[in-house]
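Below you will find the structure I want to go over with you.
Excluded from the complex is one protein chain; the other protein chains are retained at their positions.
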Amino acid sequence: MQALFGQLLIGLINGAFYAMLSLGLAVIFGLLNIINFTHGAQYMMGAFFAWFMLTKLGVGYWWSLLLAPIVVGAFGMLIERTMLARLYKLDHLYGLLLTFGLALIIQGVFRNEFGSSGLPYQIPPVLTGGMNLGFMFLPIYRGWVIVASLIVCLSTWYVIERTKLGSYLRAATENRALVQAFGINVPRMITLTFGFGVGLAALAGVMAAPIYQVNPLMGADLIIVVFAVVVIGGMGSIMGAILTGFGLGVVEGLTKYFYPEASNTVIFVIMVIVLMIKPAGLFGRER
Amino acid sequence: MKAMKRSLLALTIGGLLAATAAQAQISDNVIKIGVLSDMSSLYTDLAGAGSVAAARMAVEDSGIEKRGYKVEYVSADHQNKPDVGSAIARQWYDTDKVDVIVDVPNSGVALAVNQITKDKNKVFLANGPASSDLTGKACTPNTVHWTYDTWMLANGTGSAIVKSGGDTWFFITADYAFGHALERDTAAVVTKNGGKVLGAVKVPLNTQDFSSFLLQAQASKAKIVGLANAGGDTTNSIKQAAEFGIVKGGQNLAGLLVFLTDVHALGLQNAQGLIITNTFYWDANDQTRAFAKRFAERDKGIHPTMVHAGVYASVLHYLKAVEALKSDEGAKVVAKMKEMPTDDPLFGKGTIRADGRKIHPAYLVEVKKPSESKGPWDYYKVRATIPADQAFRPLKDGECPLVK
Partner (left out) sequence: MATAVPIATPVRRSRSGVLVGTAVMAALLAIAPFAGIYPVFMMKALCFALFACAFNLLLGFGGLLSFGHAMFLGTAGYVCAHAAKVWGFPPELAIATGTVASAGLGVVVGSLAIRRQGIYFAMITLAVAQMMYFFYLQTPFTHGEDGIQAVPRGVLFGVFDLSKILTMYYVVLVVFLAGFLFIYRVIHSPFGQVLKAIRENEPRAISLGYDADRYKLIAFILSAALAGLAGAVKAIVFQLASLTDVHWTMSGEVVLMTLLGGMGTIFGPVVGAFFIIALESYLAGFGEWVTVITGVIFVVCVLAFRRGIVGELAAWWAKARG
């Protein structure tokens, strides 16, 4: 029983990453109808940024938490302005193909530069060590991940669902011309939102750097799982992405305990089931 | 006039034929070495460009070019995919006139290259792969398996650890053929030496997060947590084991396949206390140190792993055999290599058995604590030496069709 609680807690920690990453994706897809396949690569860029900051410039974790989202987010906005914006008139699948190609480029360049073995990044000193919770030994850093992720996710949800800025954004995706007629610069808002979503991915990357190896492919296989999370939660729903992210982390943790061989596939099985029964996702609205 | 032209032509052709016949022993007059390695992914640092450098060093040190032989190199990235590796090998043998393929750190690719090399009667110097099947069921007269294999790893690390007190084990195994084999072989050794396997968990390849599996390992209270995986999986599990205080909690990690470059990537903080088996360590004696210094200059400061050492030693011995035989024809060269005892600065004196297995001693090493290390790459302390005749699987147990 104790072991089970340990696994559930681990699952919650993983879920925190899924939630943060799927949040970024959900923001981008839900609000902008853009499928961002580069999300995994941008997560990786965030981690590399943190590594670079620490190893080459001696700048620590906390600064990276702040700067990585801004820098990588800016990069994302550049992509949106120069390339994605041209595809809005076309079928959305073109956006998927473009971002897929960009992901290949980014990952290929990083792999050429840094190889694939992974680079070390130490846990920030103030967060090292752990607490003995009785049923398991919880590294403090992992506990921090849960807390930070919850804060980030809930604040994002609040901004988008409960503030005026969020309502403008949601309105713009429903009826762009009307909102523009009200004097709001819609293209700029879209670019900034895209940048924000990308920034979330980078933030997740910085948080992942101390516990997963910083390597160019860290986002590649993760991205498909995150897509599954977003689809299950509902492509347009912010709260759906958050709840599903945490929930699926827990489900995965349980599977790892009872039947580890299936831990990779369980998310996809759930995704197919959900798509069959409720294609808009558990919390989504049919568009 | 016409008759003279014709006879002149015949003479020229005859002359050319005679000339080529004299040199026909070395195919195309060139010894062409193909270094097929992982140049971009999880084995890049332990093999990769370093293997190419090691091959070149071997050719230079042998002095064979000064004695009138021409040597050429090609290299390629097999990306750890059997289809890519086998396609490259096929093309190299068919159109690019490659005579010998070297390295191939990946058992799946190696098995494919092994088969193609036999079909085309060339030579395969397998320094990189692990599968003991290369000198077992899949042995051929064209392949020499150098450096290490799964049996040696299992026996070296497994029995040494059990004998030194680590008698209860829990395995974290990469869920594919190589991982299964490594776990199976090591578990057999553990039980044979009086130890017990308390449990095992199979983990999908390229898993990022081992926390739940490490938790199970902790709960089992096994003295030793055996990592039957490689590359990124190994470094990930080690790093996270440090995070969860596995070693601090009294358990020890046994890395069943870990290379010097993996330790470098992890840092001593994370890797300290790890027990591993290698067949080469650069800091063992003056000769190996000299080699390491020259190697590091060619490979961005990286110090040689046992795979790099294996490439150097095998190419050196291959060239000796070719020169003695005055031919580079496939199986004949390998037969000559088996006939001649080996002697190189890195592995010392050794032999190649009938099944293609290169025999040399193995070393059980422990990774130093950060305080014990004098600088980068000073990572190992040697705990024990396994003599050459005990390090590898006995000839009769291998089921190699060449051995009757």
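Things worth noting here:
Lettered A and B in written order, each chain numbered from 1.
Everything below uses one rule, namely that contacts are C-beta pairs under 8 Å (C-beta built on N, C-alpha and C of every residue); 3 or more make two chains touch, one makes a residue touch a chain.
Because the structure is predicted, anything quoted here is derived from the model rather than measured.
The residue touching the chain not shown here, chosen from A:Phe52, A:Phe100, A:Phe135 or A:Tyr168, is A:Phe100.
The residue from A:Arg86, A:Arg162 or A:Arg188 that touches the chain not shown here is A:Arg86.
Counting over the whole complex, chain B has residues 39-40, 74-77, 80-84, 86-88, 90-91, 94-95, 107-108, 111-112, 115, 175-178, 204-205 touching the chain that is not drawn. Across the interface with the omitted chain, chain A contributes residues 33, 35, 83, 86-87, 89-94, 96-98, 100-109, 111-112, 224, 227-228, 231, 261, 264-265, 268-269, 271-272, 275-276, 279, 287.
Simple rule for what comes next: only the chains that are shown with their structure count from here on.
Rounded to whole angstrom units, the spacing between the C-alpha centres of chain A and chain B is 39.
Put simply, chain A touches chain B in their complex at residues 2-3, 6-7, 10-11, 13-14, 111-112, 115-120, 122-123, 130, 136-137, 139, 141-142, 211-213, 215, 218, 221-222, 253, 256-257, 260-261, 263-264. Residues 40-42, 44-45, 175, 201-204, 206, 208-209, 211-213, 215-216, 218-219, 231-232, 235-236, 239-240, 243-245, 249, 261-262, 265-267, 269-270 of chain B are the ones touching chain A in the complex.
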